[in-house]
Each structure stands twice: as C-alpha cells, then as structure tokens.
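The complex appears here minus one protein chain, its other protein chains still in place.
When the chains are written out, they are named A and B in that same order, and each has its own residue count from 1.
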Amino acid sequence: MAETRTLGEFLVERGVSRRAFLKYSSYLATLMALPPSAAEAMAEGLAKARRQAVIWLSFQECTGCTESLTRAFSPTLEDLIFNFISLDYHHTLMAVSGEAAENARLQSMAENKGKYIVMADGSVPMKDGGVYSTIAGRTNLETLHETAKDAFAVISVGTCAAFGGLPHADPNPTGAVAIQDIVKDKPVINIPGCPPIPDVMTGTVAHILSFGKLPELDDLKRPKAFFGETIHDRCYRRPFYQRGLFAKSFDDEGARKGWCLYEVGCKGPVTYNACATLKWNGGVSFPIQSGHGCLGCSEPDFWDKGGFYRPLPTPLASVREHVTEAAAAGAVLGGAAAWLARSQQNAYKSETKKPEEA
Amino acid sequence: MDLLEVARGPALQVSLAIFVFGVTWRLLGLLLLPWRTDHSEPRGTAPSAIVAVLQANLRKMWPHKTFVRATVFQFVNGYVFHVGLAIVVFLFAPHILFIKSLFGVTWPALPSNLVYAVGAITLFSLIAGLLHRLTSPVLQLISRADDYISWLVTLLPVATGLLAIIQVGARYETLLALHILSICLFFIWFPFGKLMHAFTFFLSRGATGVRLKHRGAQI
Partner (left out) sequence: MGGTAMTTLLAQNLNSELADAVLREIPVLMQRLLDTGETGTIDLRSLPMTDWDRRQLATRLGEGEVKAFVTVGGTSTVIETQFAGVWWIRHEGADGRIAAEQVVVARAPEFLLAHPADIEAAQRRLSALLSGSAEAQFGEAGHG
C-alpha cells in the first residue's frame, strides 16, 4: 500500500488543479483563525504532502465520533483530501473483514513505521486486566500499546478517548481511562466533544498534513485553533446574558424569545469548543440555537458536574444534611455556653447574697 | 477534580456548614443569656420595649448633628458599600440562582451590566474604607486584626467577582472557582469575627434604645 505520489500529484490525476488547495486553505485559515497570508503556505504544504497512513482504533465508544467524521453532505474538498489519507485500518468500518483487517493494520504499521498517525476513539478499560473491551480477542490496552509504539502521533477523537468520557463517569465500573493516561511517550492531541465537530477533526489532520507538525495545543492538549475560546464568548445569545434576560424554564416566554439559557444549566461559560462559530450539520445550528443549554461535552468529567440542568452558580451537591447537622451542633454549643454563663451568674449571686435575704 | 468542582462541591458544603454552626452557636449563646431586668420605674415617656428597639435602630441610621462633620464619611461610605453589596448579592441573576438552590425562593434580577457598575463602586468604597481606617488616628487606636481580616474576606468576593466578569488574569473557570472559594472563606470567617454585626447590630442598637428610653434619655 505504499504511495509515493504527493497529494498535489494525486489530485492532478483527478483533474483537480492547485486551486483546490488554495481554496481549502483559505477555508482552513478562517476556521483556525490564521492570517489569510497563511493560506498560501498551507496550500503549498498540502500539495507537497505525502500520503498519510492513518490507523483508526475504536475502543469503548458509541461510534458517534466515526459517525460524525463520515457525515458528508456532498463531496467536498475535505473528501478529496481524505480519500488521499490512507485509512489503512478502521475497527468499526472494517469489522466485517476479520483476520484480513488485522493483518492490514500490522502491515501498515510495518510499512509506515514512525510515520503513521493513530486516531483512537473510545476510552480504554483497565479493570480486571482490561477484559471489558476486547477486539479480535485482545484487550484494548494491548492493542493500543502495540499500535502506538511506532506511531508519529496519537489523536484521541472524542471525549471518551480524550478524557474518559461516559465510561469514565461515576462509578466507572470498567476502570475506563483516557488514551493520554496510557500513551506517555508519543505526542497526543485531544479532540474532545461528544461527538467532536467534523470540521475540527478534519481541520486538525489537514493542519498536520500541510505543516508537517502538530498544531498549537492548550494545557489539555486540545488544538487552540478550535478549543481556544469558550462557547459563551462566541454565543449569539450573549447580549441577553449581559442584559440579564434569561429563560427560566424550557418553553417559557424567555425561551421562546431566544433568551440566554444560563438558568436552565448552560455550561457555555466554562466549555471550550467551536460550536458557536462552526456549528453542526454543515453550519445549520448548535445546541443553544436549538434551545438547549451547552452540556460542556468537550470538557473532562462533564457527566459528573452535578447535572446538565443544574446552573453553574449552584453547589454541586446537596448542602442540606450537613447544614442541619451543623445547626444542631451549633445549637448544642450555644445552649451549653448560655447554660454555663447562667450557672456562673447564679453561683455569683448566691455567693454574694446577704445573709438576711437568704 | 478540578478547582471549580472543588469550589462548587466540598468547599461550599464545608463552609456553609461551618457558617451555620458558628452563627447558631453565637446567636443562641447570646439570646439564651438571662435578660437583665431593670427594677427601676420607667420614665413616663418610656415607650414599650419593641417601640424603643425600632426607634433606636431608626435614629442611628444617621448621626446626631453634633457628630455629622466628624463621621459623615464613614456613614456615607458605609451606605454606599452596604447598599452596593446588597444590590450585587441579591439582585444579580447568578446569585439569585445560588440562593434559589439553597432556599427555593427567587425574584427578578437587575440587568447584569448595571450590577457590574454597582460592583465596581462597591469595590472602590471598600478600598476607601480601608484608607480611612489607615489614616484616621482614632481608628488606628482601636483597630485590631479582626477588622482587617473581616475587610479582606469581604473584599475578596467583590474583587474576584469583578475579575471573573472581565475575565482578566486567568481562564474564566479558574476565576469563577476563586470567586466561589472566596465566598467559602467569607462564610468560614463570618461567625468568628466582626462580620457577626450583620445579625447583632439590630440587637445591640435595640438594647441601647430600651435602656435609654427607660430612663427617658434621648437616643
């Protein structure tokens, strides 16, 4: 499966000129908030890129990330480029091919040693030797170790791979962990989201193809170009937040007027993702525009933050029992203090009472 | 667990418990003390105790004209601070949500932009109050650690709240966590220092009023 043509040569054979790269790069530059002048450099980089071997591993996941990535409304430039990426192995898409598929993976690893990218979705269970997720008779942990060994980089796609996601949520019965908790000796990029926006996944891979290196990452290893701002900072409903106009419940007057969803649990202020600008389904809408608060799905442990409808400025857990106990304890102490004061006063009174008043 | 989770979780639980424990202890310890009975005859003009309590509290809302020059700054700045803080605490939408989660009651909020402005004014009045304390010879004589600590634990929520609004210095979730943690610190210190005046000022002014009115003295 060795491919010696560059991406440019590959497209030329299909009758597509270098203009395609310039167009796609202009789009990417806008997407990733790069200056327009970067588009030409990106275009040159893409044209010279060699076929990039990608091995996609699916672990403890719901396949939503694969679904998101493969959602193409009509053939676009991204599809042209992604046909070029040699998706040598994909657990889910190739499930029917059994042993032959496994051999394809091993062959790709050998042929592209040190150069292939591993894209993984789903978390990795660790409990009881990792038996809670096995493929082709081997645990996810074994497969990940084996495949990541000679990889150039590992991209964790989706919140489950990036941070543990749903399997990791309390009580985490399978001992699920994130990819980055296992892969320590290779560069890891996290592209969280439940699922991530397709453009974010493809844009990140295109960035690697064009520039030959990983994009700038934040402290949670997410590409800053897509995860550098909160939903809140780009939300079109922000003016309502500023003016204090909130929907109090779903389908009330405020909700119908499109007011801010802060009071029904929106986690926009603490969630970093591109949903408010890129939106979903080809730029059609995103949760807030459709009337539901942000779940915070690109942040670690978003399932365990007290509930999707619990607003940000409220305590995560109930304080009632502790407060009742505390009040009881305080009452006891206060009563004891007063009793002590009273008995001291009585003792003083009886000591100083004159004999004839006794 | 990240900082915000700690702040919204165990930190709030513990600090609210300490607050309730401390306030209950101190208030009950105070209110269960024996009442001092004055066996002397009240002056003819002496009103009932309740009226005396209300009169005293009302009268002390503004200084006697003899003392206005000397104390006007403290009074005016005091009002600016207290009213400002009340507006910020009770009329800001996220704060109303917090109170609703504890007590189940809610009321309309002010436009958030307006509350930000009031918050800034409150911050300035807090700083002005400290400067006054530091430059007044009288206040310097009577100031103790309690005064400064109480001032600090009140300033921190206002300052961190404003920082969170303008998102300067760190990411929003860190600033929000620090704001909530500063409130926790406020709750923990409250029962053990001069912040208890929030509960006791009404009582002490009232007690003074009863005593003075009993003797027919002017409040």
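We adopt the following convention: a contact is a pair of C-beta atoms (placed from the backbone, for glycine too) under 8 Å apart; a residue touches a chain by one contact, two chains touch by 3 or more.
Note that the coordinates shown come from a computational prediction; the quantities given were computed from them, not determined experimentally.
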item	value
Omitted chain's touching partners, listed by label	A
Among A:G98, A:G212, A:G283 or A:G307, residue touching the chain not depicted	A:G283
Chain not shown: contacting residue from A:G8, A:G244 or A:G268	A:G8
Contact residue for the chain not shown (choose from A:T30, A:S249 or A:S318)	A:T30
Residue among A:I135, A:A255, A:V323 or A:A336 that touches the chain left out of view	A:A255
Residues belonging to chain A that touch the chain removed from view	8-9, 12, 15-20, 22-24, 26-27, 29-30, 33, 35-37, 39-40, 47, 73-77, 80, 236-237, 255-259, 282-283, 289-291
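As a convention for this text, only the chains that are shown with their structure count from here on.
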item	value
Residues of chain B touching chain A in the complex	2, 4-5, 8-10, 12-14, 16-34, 93-95, 97-98, 100-102, 109-113, 115, 172-173, 176
Chain B contact footprint on chain A (complex, rising order)	230, 232, 241-244, 246, 262-263, 269-270, 300-301, 305-306, 310-317, 319, 322-323, 325-327, 329-331, 333-335, 337-339, 341-342, 345
